[in-house]
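What follows is a single structure, and I will ask about it in a moment.
Some chains have been omitted; the remaining ones sit where they do in the full complex.
The chains carry the letters A, B and C, assigned in the order they are written, with residues numbered from 1 in each.
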Amino acid sequence: KTYHIGVTLYDRDQFISSLEQAILEAAKKYPNVVVDSQDAKQDVNQQMAQVDVFATKKYDAIIVNLINTDTVETIIQRARGIPTIFVNRRPRDTVIDGVKTAYVGSQEYDAGRMQGEFLANFFKGKKEIRYVLFMGQLGLENTNERTRGVKETLEKAGFKLTKVYEDTAEWDRWKAMNQMQQLLGTGKQFDVVICNNDEMALGAIEAMKALKMDLKKIPVVGIDATPPAKEAVKKGEMAMTVFQNAKAQGAVALDFALKAAQGQKIEKFGWVPFEPVTIDNVDKY
Amino acid sequence: MAQQNKVSNFINKYAIFIVLIVMIIALSFLSPAFLTVQNLINVLITESGRGILALGVAFAIISRGIDLSVGSIVSLTSVIAASLVQEPSYSARIFPNLPLLPPIVAVLAGLAAGALVGLTNGALIAYTAIPPFIATLGSMIIARGFALILTNAYPVPMLRPEFKIIGQGSLGPIPYVVIVFVIVAIIAYIILNYTKFGKHVYAIGGNVNAARTSGIKVEKNLLGIYMVSGICASIAGILITARAASGIATLGNNYELDAIAAATIGGTSHTGGIGTVPGIIAGILILGILNNGLLLLGISPYLQQVIKGIIIVGAVVFDMRKNARQK
Amino acid sequence: MEEYILEMKDIVRTFPGVRALNGVDFRAKRGVVHALMGENGAGKSTLMKCLVGINPPDSGEIWLKGKKVQIQNPNEALKLGIAMIYQELNPVAERSVMENIWLGREPMLSKLPLFVDHKEMYKKTKELLENLEINIEPKVKVKELSVAKMQMIEIAKAISYNADIVIMDEPTSSLTPNEVEHLFSMIQKLKDRGVAVIYITHKMEEIFNIADEVTVLRDGNHILTKPISEMTIDSLITAMVGRYLTDMFPKMQSQIGDVKLSVRHLEVPGLLHDISFDVRKGEILGVAGLVGAGRTELMETLFGLRRKSSGEIFIDGEKVEIRSPSDAINTGIGFLTEDRRLNGIIPVLSVQMNIILANIKNYSKLKIFLDLKTMQNDCEKYKERLKIRTPSLEALIQNLSGGNQQKVLVARWLLTNPDILILDEPTRGIDVGAKAEIHTIITKLACEGKSIIMVSSEMPEILGMSDRILVMSHGQITAILDRKDANQEIIMRYAAAKTNAAIVA
């Protein structure tokens, strides 16, 4: 029997493309698995339409990278009984049953937490941290969770956080760069630049490099460990990033989906941990 | 000869519907799953939100304006309505001490928000001379800002089932959202064709000076036009929120472009005075069926965009041949 | 031998639902003014648009200077030496006079041929306008000009092409006698230069004044071509309408009653000064004046389209405040505007919608829904009455001939059934048959006790229809004459009068 698996992704960025690639790679191992992968361009309505179509075509399982985790009930309803594996964006635990539904991913909060832990270590002995924060698109869950993660971790570690600048750069390198440049123009002093993803971190770094700022003293931290970000970590320009294991998430998601399609027992959760990446371990990734 | 002329007249007049029918026939052959009741209902469900938006925005376009704020009104309505029907048990309620309100209150609050934004748009356009593009761009940005402020950018989850039923329930096989869409379309049709207000919308769009000279109160009508657009956007916002089971401040992002595109594909002209409800519905269905068809055929998402672009342009070229400069 | 500079043979042109030209032949000679006549919708403009390539013919041949040509667009026509003044004035309103005149053939800097030579353009415009004795500053935006001045600019532009054939499609529709005279002297110069002038108009007296030959079209068919000397007004009219018309100005003496509208010391800064006059029930008040006299502005002010700075308006002795056209309509005033395109038609809507536009509210059933049936019946009635030539009431008004569009607008205001009807150039572009019909309607309305204010630049119309004649000059009233005291000369004298010497008879 050939197993058809539908995939719907929240949008396209470097990470999600890697995740998609991982799913496709993993599927190649099975001659009888066909994957149909779509992206929803951050439109909840479009994602539901994609699930509708997968259900119409009677696929054997669906992998969903939710745009908004609250839409999970509707998504499950639209799937009409087809096993649904959620990946990377975590829905409420109550809808996960480990039979028809499961979650594979990392905890967004953890990515922020790891940034926080790194910075807590970096600033050991200091009392106050004056921070610059570039957030992803407002209203998205990963933006919220990553931000919450890093702030709470630092606060728990006893630091007093002082906001110098906090705004969204919408995951966009160019926007972050422009904002950073203008911020630097004001001459305001800060200790750290926290970014919700690597692209924005790289933008901030470009702006800071232009002013020959010491990136060793003022750490810039990102999330995702994209190739250019790893390069920057190697050069010592980016203090740290967080590796989100797209490959593992994709492979586990496909594995879960296939098992569920075959009626096998699966776990409720397939955790793929985040991993902090610094100059010490960057070569591993 | 005359016969032939009649045929070509017919084709010209109903070109956009012919495109739609050809698409339906082609897809039925290409994908067996396409022509199933369930699939067609799914298309309607998916398009109901955009459809209602397009109908509303068409009022603005016919009057020779535009409404960029509809996407933001969806967002604003979404968070306002959702925050009034959260499960009382949910700890992160926006209004923690709110008593249990009947869902109708949430619906009305949402509609009021849309009407208010629409009224503001209308007033700006009517009583200052600023172009509709700017007035509604401004309120688009402002409304989105309010939606974010209200929720601190967090989603508003855990809606009560009485509210969610609007988006998820159905009457027999036909989902409520589709019923609402059909009703809105019928009302829009009646307004545009059988009421004074409707005729005034066309007149204002066709030649505002002539309309004014003929005693039409242009300003009052503009208020009405943008309120219709705002209220339609709110209705769409409520339906989508109820379906998504969550109030989301980013929900309507970029919907305005989709809605304007659907209306335009359906023959609504940005030069004013031209546009019909059946045309708009055809425009919406063309977009919806295209989307659905490309998904059913399992075409790669990148290629989908290219094909989509080509078919949209092709459909309108076919529809507009009649206006092309005659040889 | 080149007797005819232009020959059009067996021209056929159809539009959806209309056969506008049905095998028409037309010839023009150098140095001859050739009048093209016919009822509204006869196909005059269409024939000329076939010639300049706007609506290339479906079949038929065009020979120019003995050579067969195919003209696909106006650019080719201009290159072949054919220039046209269009019936529907067509300026780029936001640009200056000089840019409009030289549009498409801007003088370029000789040293930097990529760039437009504005100095040269200004100079050439100045020369051109001075030559033609038109007093307009080349740099003003066209939108600042009155319709009449726009028309003068279009005329100047057409002449400036130095074309062999100049087509004038109702060039005098917004001009007053003085400018018409002026235009005729320009045409005379063209003639002397050997230009073939094709002249379309509905004004009979002009034909006999300027034309050498005449061609008459009816229903897209060629009826006759003759030297003007062999025609009389009556034979011309008979050829055009296919029947004999008795009276162009069927004025009936109505019962003149109390004062209906009375205007006192109306003031609009820069435009109108100290305007006072009355109109009685059953009276037709003609308003005469030269271009720029402010007649249109006065009517617009009465109708609430302009703000007055002071002065009072009384209706039936009661003071009224009219701030907008809807106020005016509610107080029982109707206003047929002068500028058909700007304030009149809604091009993309149907004939029916255009007819009922000012009257929609009277068709509401249950205060919400429209009574489409009655609406259609009423429109049908006016279509018959004014002989509006249209394939159907559903046709878009933009596809109608100019005169028929005008008739639709007349129908619009008749339908509102106002107590006071203001008509600004009501028969502009309307053929003789329909003109007589409209005059009959106007005079009947007066007999029903309505008050009519009729602005017109056509002396015969003013003299033939009015009970009293108000003459304006430079924004002031210079005379109010009784029908029996008025003639063309007296009116022209007051119209040209320096103001401050206002005489009220």
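Keep this in mind: contacts are C-beta pairs under 8 Å (C-beta built on N, C-alpha and C of every residue); 3 or more make two chains touch, one makes a residue touch a chain.
What you see is a predicted model; the values in this text were computed from it and never measured.
Colleague: Can you write the copy numbers for the whole complex as a formula with these labels?
Modeller: Full-complex copy numbers, labelled as displayed: A x1, B x2, C x1.
Basically, only the chains that are shown with their structure count from here on.
Colleague: Measuring from the mean of all protein Cα atoms shown, which chain centre lies nearest?
Modeller: Checking distances from each chain centre to the full centroid gives B.
Colleague: Just how far, in Å, is the C-alpha centre of chain C from the one of chain B?
Modeller: 44
Colleague: Just give me the whole-number Å value for how far the CA centre of chain A lies from that of chain C.
Modeller: Each chain reduced to its C-alpha mean, chain A and chain C end up 70 Å apart.
Colleague: Could you pull out the residues of chain A that touch at least 2 other chains?
Modeller: none
Colleague: Can you list the residues of chain B that touch 2 or more other chains?
Modeller: none
Colleague: Would you mind writing out the residues of chain B in touch with chain A in their complex?
Modeller: Of all residues in chain B, those touching chain A are 33, 36, 38-39, 42-43, 45-46, 49-50, 148, 151, 153-155, 157-158, 164, 167-168, 240, 243-246, 248-251, 253-254, 291-292, 295-296, 298, 300-301.
Colleague: If we count contacts the way the header does, which residues on chain A are in touch with chain B in the complex?
Modeller: 12, 36-39, 42-46, 48-50, 52-53, 56-58, 68-71, 73-74, 77, 92, 137-141, 143-144
Colleague: State the interface residues of chain C toward chain B in the complex, per the touch definition above.
Modeller: 16, 55-56, 303, 305, 324-326, 328-330, 335, 337, 342-349, 353, 356-358, 360-361, 363-364, 368-370, 372, 412
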